[in-house]
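Note that one protein chain is taken out, while the other chains of the complex remain in position.
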Amino acid sequence: MKLFKLLLSLLALGFVMGSFAQELPRNETLYINGMQWGPPTSFNPIGSGVAWPAGQTFGTQYLYETLFVYNMLSGELEPQLAASLETPDANTFIVTLQDGTHWQDGEALSSADVVYTFEMAQRQSVSYAPVWDYVSSIAASDDKTITFSLNPDKYNPGLVRQYLASVNILPMHIWAALEESEDSLLQFANMDPVGSGPYKIKEANNERVVVELDSNYWGQEAVGMPVPKYVVHPIFKSNDAGNLAFEQGQVDLSQQFAPEIWKMWEDKGLPVSTWYKEEPYHVPGSIPIMFVNIHEAGLDNVDVRRALAHVINYRLIAQTAMSRYSVPANASLIIPSGGEEQYYDAEAVAANGWSYDPQKAVDILEKELGAKKGNDGIYVLPDGTRLGPWKVQCPFGWTDWNQALEIVAANAQAVGIDVQTDFPEFPVANQNMANGTFDLALWFVAGVGPSSPWQRFRDIMDNRGVPAQGETAFWNYNRYSNPAVGDLLDQAAAASDADALKAALGELDNIYRSDIPAIPLMYRPLQFFQVNQSHWTGFPSAENPVAAPMHMGAGIRILYHIQAK
Amino acid sequence: MSLFLRQLASNGRFQVSFSILLLLVLFAVIGPMLDKRNPLFAVGGRYDPPSREVWLGTDVIGNDIFLQLLHGVGTSLKIGLIAGLTATLIGVLIGTLAGYLGAWIDEALMGFTNVIITIPTIVILILLSVSVAKRDLTTLGLIIGVTSWPWTARAVRAQTSSLRTREHVDVAKISGAKTFSIILWEILPYMFSYIFMAFILQLGSAILNEAALSLLGLGPTNTISLGKMLQFAIQGEAIRTGAYWSFLPPTILLTLISFSLLLLQSSLDEVFNPKLRKA
Partner (left out) sequence: MSTFQRYILSKIIWYLVAFLAAAALNFFLPRMIPGNPVDTIMARMAQGGEGEGEARRRMYNTYMQEFGLDKPLVNQFGNYMGNLLRGDFGTSFGNYPAKVSALIKSSIPWTIALQLPAILLGWILGNLLGVFAAYKGGGFDKGAFVTSLAFSSLPYYCLAVLLLYGFSVMLPWFPSFGGYNPGSSPHLSWSFVIDVLHHYTLPFLSLLLVLIGGQAVGMRSMAIYELSADYVGYMRNLGVDDNQIVRSIFRNAMLPQITGLALAIGSLVGGALLTEIVFSYPGIGSTLFTAIRQSDYPVVQGITMLVTVAVLAANFIIDILYSLIDPRIRAAQSGER
């Protein structure tokens, strides 16, 4: 009995420690998921482990805002805190702020805050510090105007635009004081954040994060006012828990990988939808790509890599692991639809690319390379190099990736290339990537954004600034090099018009196809966009494209258009 | 011994559990010989329901569930055997040494055992499986064995220290036999049945531990086991999407293996400990 009492009091204590929040009215509350998985421990946008909505990937513009927002449908930057971006000459960006911008505490938001935020990167270890490689000065000419002078030695206007659309502007009147008082700004948890966006943090605990609309938001006229009074992000312990809640209408807007989502409306008749009603249901936005260690005996042979590219059943991966959310991957680093479609050269891909064709792989191995099958069914090259065992890795628990690699390994084994899966914990996989110590590895490269697909080519092909194997690299993990790449990348970065850019990217893509340093396995949306309209309607879709299907940048516009049912 | 065997053969529980186990072993040994296809190679789409061609349907990446069962049972049994043998060996070694030698060696060995027992097995298991470079079948079996010996050690020690005072042990001691040979010839044979039963329990718990590890994504790589099948189903959201054919078969087989091993153990217990039979 005593134990029981102790238990009750413990339970009660747990409840008391949680806040006494009232139930939120359903018709004023939007429930979302897939953006926050652990307990929210920090709303510091420059720290690590930042919780929704203060991070850089999800929910930007809710709390903190950027100067511009990126729209993945148009590929353009749209005004947010800034009203316009002018380029009087190739080396100058002039940014003008909107009228009446102010912080949630009422203080005016001026050009000084913008300059302060960028200059902080010269003092603090923040993730946007490299912006100073590409700009030489950032100066305010008046309260509303900021001039960015681009660095002609490292000329890359695309990347600068990326920073304009990704750096959260911070209030100088608060952060300047924090820089003085805190030992480490990165360690500052910032649990009572003051931003400029339409939402303030109302509640944050292990079970959920709740934000409440700021009726005093500066941008009601200039950019728009979100409709939901509250937005709640419940913190789910697992993917399927979140998906079930979504299916049952407890979540309205979801950013989770929800396999077989069409069943929800086709079989169960639920008011669920995605961007497209048919396959692939989502707008592709990134390419999970399998890096090949081109320094490993066997894999250093480009024909072996070509054979490997032919053994993979891209359609099966798209249909099963990616749950039909992808078209079969192509032999190109450019995404064939959406904002990058204009650069995609379908003819070149068809002429010089590859596709699932095990017989072709066998022909390459046997006829071109003269490889023979050993007793164990695995090919051996004439010089005695056995094709494998090679481990193909990706982090554990990334289910669609794990499943895709199971297919790759099985496909390769079936033809006679010994590939085995390996799913280490994320930190291990990450370290293997950075050090280049892997055989084959599925990894992420830049998705669609203000500087894509340029950045993706850089991530895979640029060897400048990449240290030797064993040291930490941040792109080009397999230390691929081709002397022609550097100049072409610089040309593409500096391209003044779309034709010049397309030409440079086209040449880069050709080099990529002839060297095959990495193999795209599938397409993935930049962010999953799934809605259950049981409680809220008016969400955008391919037929009603009032906002882009994303949870960052221009995705905030979704909230301007929805209505409670 | 033959008396025991006759008693065993007439024991109902033994008959049931032994036949189930025999069937499972046959299933795991003969099955893959009859069907030589690679269980890791897709035969259909995502969660195709059971059909005439694919008896138990397919899993999340289109693999044949029945084919996977054929191979999975074998893997689980192999890991169980490796782990069970390892745990029993370590447990018997530590238990007999502690029990027979007594004094400070006993205190030290049992102290060590008790400290190990205080850290939850699953935690050590996870830590070890995460840190090994290669998680193949043998490594995983060894890891599971290395973490589960303390119970056997405790039990064996208790038995040994009671056997130690028996007359025949004293006789051996007086006639100048070495410690090792006394343990081997005068102690171990008297608790063989006991050790065997402990082994059966270890075998069962090792199979379940493999499944638990696999469920956490730490199962053997490039092989299929019952635990991995279950993990694939759960991770692939089979429960939500109603693909019961992907998680019911491994669940049922795991239960069946574990049930028949426990039943076997209890029937052995009954035969070896006549007191139980009388009741």
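We call the chains A and B, going by the order they appear; numbering starts again at 1 in every chain.
What we mean here is this: a contact is a pair of C-beta atoms (placed from the backbone, for glycine too) under 8 Å apart; a residue touches a chain by one contact, two chains touch by 3 or more.
For clarity, every value in this text was computed on a predicted model and none was experimentally measured.
The chain not shown here is touched by just one of A:Y199, A:F236, A:Y356 or A:F438, and that residue is A:F236.
The chain omitted from view is touched by exactly one of A:N91, A:S127, A:N510 or A:S534, namely A:S127.
One chain is missing from the display, and on subunit B it is touched by residues 102, 111-112, 114-115, 117-124, 126-128, 130-131, 204, 208, 211-212, 215-216, 230, 234, 239-240, 242, 244, 247, 251, 254-255, 258-259, 261-263, 266, 269, 275-276, 278-279. As for the chain not pictured, it touches subunit A at residues 3-4, 7, 10-21, 23-24, 26, 29, 31, 38-39, 41-42, 47-49, 55-57, 121, 125-130, 133, 159, 162-163, 166, 184, 186-189, 203, 205-208, 210, 232, 234, 236-238, 240-241, 244-245, 250-251, 396-397, 424-428, 430-431, 434, 444, 455, 465, 472, 474.
Everything below uses one rule, namely that only the chains that are shown with their structure count from here on.
Separating the CA-averaged centres of subunit A and subunit B is a span of 44 Å. Within the complex formed with subunit A, the residues of subunit B that make contact are 38, 40-42, 45-47, 60-62, 130, 217, 221-222, 234-237, 239-241. Residues 239-240, 243-244, 247, 259-260, 263, 313, 316, 319-321, 323, 396-397, 399, 402-403, 406-407, 409-410, 413-414, 420-423, 425 of subunit A are the ones touching subunit B in the complex.
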